[in-house]
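Left out: one protein chain. Kept in place: all the others.
Entry: chain A
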Amino acid sequence: MIKTVNLQKLFTTEEVETTALNGINMEIQDGEFVAIMGPSGCGKSTLLNILGLLDNPSGGEYFFWDKEVARMSERQRAQLRKGSIGFVFQSFNLIDELTVFENVELPLLYLKVPSSERKQKVEAVLERMNIMHRRNHFPQQLSGGQQQRVAIARAVVAKPKMILADEPTGNLDSTNGEEVMKLLQELNDAGTTMVMVTHSPYDAGFAHRIINLFDGKVVTENIKEQFHV
């Protein structure tokens, strides 16, 4: 599903040039659950942003469903992102001015899904995430765990092929964290490819494979269990 060849990312300011990714070669299969680990500043989030088509690499190649996407314009990336990739962030990133229902509905609006179908899909995913009773609440009225469930609901409502999660339990207590991880695992079991950046070895334990980064390079890959396509 995903393949990177010698992926590079440089950040340049007036005086300093920082190499965030230094020749990443990796492949992720459809339906796989991959965790990316490493110390702060090793390039995990940068890699996730490039994989999520939020950013372009400075060099190398990136194939998304066999299509080279590394040089795409922002508009093309937005088009490709829409409906095929879902995002879950550490800080939830819900829109404060929208209710739970409206937040989850947002990706479907951008996909121009008709109103009745939208309602049906949003309600189904809210039921699944067990937050239907909170549908008319605003994010600030929810607990952290509930907010992250809303964020996951938003990430999956358009049935994307892949979910990218950036430290999804980072802002949660252990009970809520466990609950979120189980949800992600369920989604993966149902066929969604999962790429997760995490500091937590426990969370990484949910993945099929762990990629360890250090100074912008893949240092080790631990295959926890064999994954078959």
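The definition used in the following text is that a residue touches a chain if its C-beta (ideal position, glycine included) is under 8 Å from a C-beta of that chain, and two chains touch if they have at least 3 such contacts; residues count from 1.
As a working rule, contacts and distances are computed from a predicted model.
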Suppose you had to identify the omitted chain by its UniProt name; would it be "Nitrogen fixation protein NifU", "Duplicated orphan permease", "Ring-1,2-phenylacetyl-CoA epoxidase subunit PaaB" or "BNR/Asp-box repeat-containing protein"? "Duplicated orphan permease"
Residue in contact with the excluded chain [from A:M1, A:M72 or A:L106]: A:L106
Chain A residues that touch the omitted chain in the full complex: 45, 49, 52, 54-55, 74-75, 78-79, 81-83, 87, 89, 91, 93-95, 97-98, 102, 106-107, 109-111, 154
